[in-house]
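Complex shown without one protein chain; remaining protein chains in place.
As written, the chain order gives the labels A, B and C, with residue 1 at the start of each chain.
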Amino acid sequence: MKLHPTPMLDQLESGEWPSFVTGIKRLRDTHTTQRIRETTNDLLGQLEHSYQTRKGYWKGGTISVFGYGGGIIPRFSEVGDRFPHSREFHTLRVQPPAGNYYSTDILRRLADSWEKWGSGLVTFHGQTGNIMFIGATTENTQYFFNEINEYGFDLGGAGPCVRTAQSCVGSGRCEQSCTNEHDIHRRLVNNFLDEMHRPALPYKFKFKVSGCPNDCMNAIERADFAVIGTWRDDMQVNQDEVKQYVVSKGRQYLIENVITRCPTRALTLNDDDTLSVDNTDCVRCMHCLNVMPKALSPGKDRGVSLLIGGKRTLKIGDRFGTVIIPFMKLENETDYQHLVDIAEETIDFFAENALEHERIGEMIERIGLVNFLEALGIEMDPNMIVHPRENSYVRTDHWDEEAEKWFEQHPRHKKSVDAA
Amino acid sequence: MKLHPTPMLDQLESGEWPSFVTGIKRLRDTHTTQRIRETTNDLLGQLEHSYQTRKGYWKGGTISVFGYGGGIIPRFSEVGDRFPHSREFHTLRVQPPAGNYYSTDILRRLADSWEKWGSGLVTFHGQTGNIMFIGATTENTQYFFNEINEYGFDLGGAGPCVRTAQSCVGSGRCEQSCTNEHDIHRRLVNNFLDEMHRPALPYKFKFKVSGCPNDCMNAIERADFAVIGTWRDDMQVNQDEVKQYVVSKGRQYLIENVITRCPTRALTLNDDDTLSVDNTDCVRCMHCLNVMPKALSPGKDRGVSLLIGGKRTLKIGDRFGTVIIPFMKLENETDYQHLVDIAEETIDFFAENALEHERIGEMIERIGLVNFLEALGIEMDPNMIVHPRENSYVRTDHWDEEAEKWFEQHPRHKKSVDAA
Amino acid sequence: MAHEERRVPTESGCPDGIQYMHPVMRENFGHWRYHEDPMPGVLRHVAESGDEIWTVRAGTQRILDLFTLRKLCEIGDKYADGYVRFTIRSNIEFMLSDGSRVEPLISALEENGFIVGGTRNSVAAISHTQGWLHCDIPATDASGVVKSMMDQLIDEFRHWNMPNRVHITTSCCQINCGGQGDIAINIQHTKPPKIDHTLVANVCERPSVVARCPVAAIRPAMVNGKPSLEVDERKCVCCGACYPPCPPMQINDPEHSKLAVWIGGNHSNARGRPCFQKLVAAGIPNNPPRWPEATAIVKRILRCYQENARDWERINDWVERIGWSRFFELSELPFTKFHIDNWRGQQKSLNASSHLRF
Partner (left out) sequence: MAHEERRVPTESGCPDGIQYMHPVMRENFGHWRYHEDPMPGVLRHVAESGDEIWTVRAGTQRILDLFTLRKLCEIGDKYADGYVRFTIRSNIEFMLSDGSRVEPLISALEENGFIVGGTRNSVAAISHTQGWLHCDIPATDASGVVKSMMDQLIDEFRHWNMPNRVHITTSCCQINCGGQGDIAINIQHTKPPKIDHTLVANVCERPSVVARCPVAAIRPAMVNGKPSLEVDERKCVCCGACYPPCPPMQINDPEHSKLAVWIGGNHSNARGRPCFQKLVAAGIPNNPPRWPEATAIVKRILRCYQENARDWERINDWVERIGWSRFFELSELPFTKFHIDNWRGQQKSLNASSHLRF
């Protein structure tokens, strides 16, 4: 086998950070399977060619496994004559266990299967959260899938469909977790497997689950449907630990790094080194809990918030998700069913009303949040906005009917308006 | 003279706040001039009619004094048959002395003239700042103007023209004043009297001058061209007065009302009750100076900032002015000339490029701030923005040329970029 | 203009204020050190020279009759130094150099029915527009609204019982000549204009009327043989922008032109940047001569602010801290779909975070 020279790539073997080039070369030079040696050799050849010319040489196509319409990113080389063994170099997107937990055994098992059918290159994980098995021929994608599907792995999403989801480490380890991220993750995604495996939506639709507002999954930024853990009651304060903190770090440090950083000035450090929290002002931003995890913990009345419409740049520029459900409990079957119902109604409305290749966030910007909320029968809440409208360009007849609705839902708000 | 019954207006005579109805009635009932008695009687009649029917009954028109095209708001009654003596009820907009200073003598003199020619009703001042002499016939507007023009008063703006300006009490009394508001006010407005008296702009154009960022003239909100005093060096701190303040109010109060309210956390109260100001972080918001005027004062290197494009609701919704000149000195003739030049170029560009009935703020929103700045040859400055662009939808070829410009203007910014 | 008089105007423009300024102010012009607030309505400014100038502020009806104006001059001569000014809120200010004369001046003013106050953390005089007394497009009055509300807010004007100064504004049509404010009471039309098609052709310059509409709801049309204008009522946001250039497009309606209350406008740069006011209540009847419903809402908002805000928090600062959920709870005002912005840039007003209040 004639090795392609890779002068530019070779420069990526120096330096301390683990080198993917070295890794690929190891497959090329020392792997026992000829197919893998040849594939990786040609892959390096084409990649070197890209580095030399500063251009990419892959083109797409459409392939999938029997019974599915998606889950694979097909790649055919535009320079396949010069690099025939990596001419077909498809990536299988395989859903990871919720929370990305693996035993070394299951990793080995996946490695063995991939060794049989693929290039020997794999990524944990892609930016959407899939295990990416990078580099299989059209034929082998099926065999590989058949094999791993037997022991519990399934393809993820590609194309205009429900995509693979992500959930943070959360309850498995993290003291900030306010909900069961992995349960939410699986119940949501596994309820939409048909929409995932047979792409038929206007465009992609992503779920992400973070156990608290630190949002380690970037759910608000990158998910069409974000589930974020939070709490409704008072945060838990361990005053002894607060005092401990003052002892070790000093009052000044605590004032400058916690008290003055609270976005709503909800914290007061009392003269006796105890901490007072104004829980009605607290917006659950997490900062003080992050700085003092021993002293401060989320409250006990926990649940999740839902935000809709995050996406990145294409067409309208980046967009964050915005709140549609400020808080909901997730304790029993009914709660979970309620969550799944909201997701279903959302996706149905999206499927019916979005334009081709329009994300749900774009759709909401086009039709207005209110229309979306009304379609789903979700009650308006001030938590959905940063502030009420600043301009008078709205037609407010039917004000009284709308006011009625509010008072019915909020009897505790006395109706002194009419009284007046 | 038969008095019109005014049952509804009469209800506005009770209560402690001075009643305009009582005032108008006094003219109607006790003034020696029949014309004034009759005019105010019919005025009350029409106003009562408006209260009864909840509709207005004035319509506009076009009148002015000889030689001018504006400065008067003409009003003709739609119900003049029933209220003949207030059939013509025009308002003369007269420019006040800069800063709204009056001696009782000059007020009396104005009163005497108005008594001769008008309804006897006057307002100090309208929302744009004019003395409004409310209620004269077409004929008398001329006589009244002639008389007051003789002793130094001139009409203000009405229609698509440069409008009357406003300047705060400022240097006359206020410790926060960073500039000579009244000089700026007069130099600007009096340079554009032709544009004021002979309306020929696309739409109105307003100047307002506030001596400091407290902006008591609402200039940023309501002026097309706002001049706001500020300083460039370190704020002046009188540490003895700071200590005094601590003595009288206590540390806690100072921390909660000053330190934690600083928008950029630029203030530190030291253990020895002295105050440290990080002047590079300070944004000159005025808050701490407002709370502690004895202890804190603006710096000594004073000047003004210019903001363009404030307006209220019509057509595009409210808009604040935005910074085009972060800081300029106003110490000598050349400085003032420079200010007037910028105003002239601004108004020329506005006259040539704005659509009919488009404010300069709307125009800038339409063409983009950069085009406006380039047309005026104003250098880009980070102080003009809250933050750089958040989206990638811009064509950045010619980046290097633009970078060049910046480095030429800012030699101190070394060019390690290229060095890299 | 058919007129005998042919006098050529002297284009003198804006007069120099210095000539009418109190000598002490003139001498210390630009050299003031600090000020104190001895009592509501009174300011004591001290110059670097040590000189001091006392200011007494009094509220008046903005529409002054000559008797009232002369009365103010008389008081100014007798109890002060004959120098006055009017603030941007049409309060009169008497300036005097001798502090001992302040008390008598105040009594004289109050005896004559003027209200001393409106400084510092009080409710300032409500800014005032023209209304039915003079304007050609008003849906309500201005002088009457201000009088009615100030009668109810007299204590808040006279005393310092607010967390910070409160600037209230009103406007008699949706064009809003009144500024924004900590609280603003504005007209909010709720029905599209009623068009008198017989007049449009003669009165209106149709292209410029079409151009005036923020939502492009107006199109030229022939109505029973006459060139007129037509409004797409599904698009129309009832803003009234088409009415001034085209009076036959009657937007004002005794029944359907309502009042709306806005809060949190702040134009100073103190603490946060200047910010716009936000809609909190609408659908309020336009109810002369005393508009009790609107006043009741304003008072309720002021009460909540007074009870819950911290020193130096303007209304916007306060609501930013406690959040809008809590504001609607405290003020007992309904939150509706109308509060959720749907105008350009709406996106930025949605909550793109999990910052939430419970």
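Annotations for the structure displayed:
Criterion: contacts are C-beta pairs under 8 Å (C-beta built on N, C-alpha and C of every residue); 3 or more make two chains touch, one makes a residue touch a chain.
Please read all numbers here as calculations on a predicted model, not as lab measurements.
Seen in the complete assembly, the chain not on display touches A, B, C.
The chain omitted from view is touched by exactly one of B:198, B:265, B:294 or B:329, namely B:265. Where chain C meets the omitted chain, the residues involved are 269, 273-274, 344-345, 347-348, 352-355.
Residues of chain B that touch the chain left out of view are 213, 215, 220, 228, 230, 232-233, 263-265, 280-281, 283-285, 305, 307, 319-323, 326-327, 365, 368-370, 373-374, 380-397, 399-400, 402-403, 405-407, 410, 412-417, 420.
We take it that only the chains that are shown with their structure count from here on.
One inter-chain figure worth recording: chain A and chain B are separated by 50 Å, centre to centre, where each centre is the mean of the chain's CA atoms. With centres set at the average Cα position, the gap from chain B to chain C is 13 Å. Residue numbers of chain B whose C-beta contacts span two or more other chains: 313, 317-318. Contact with two or more other chains is made by residues 174, 176, 214, 239, 276, 343 of chain C.
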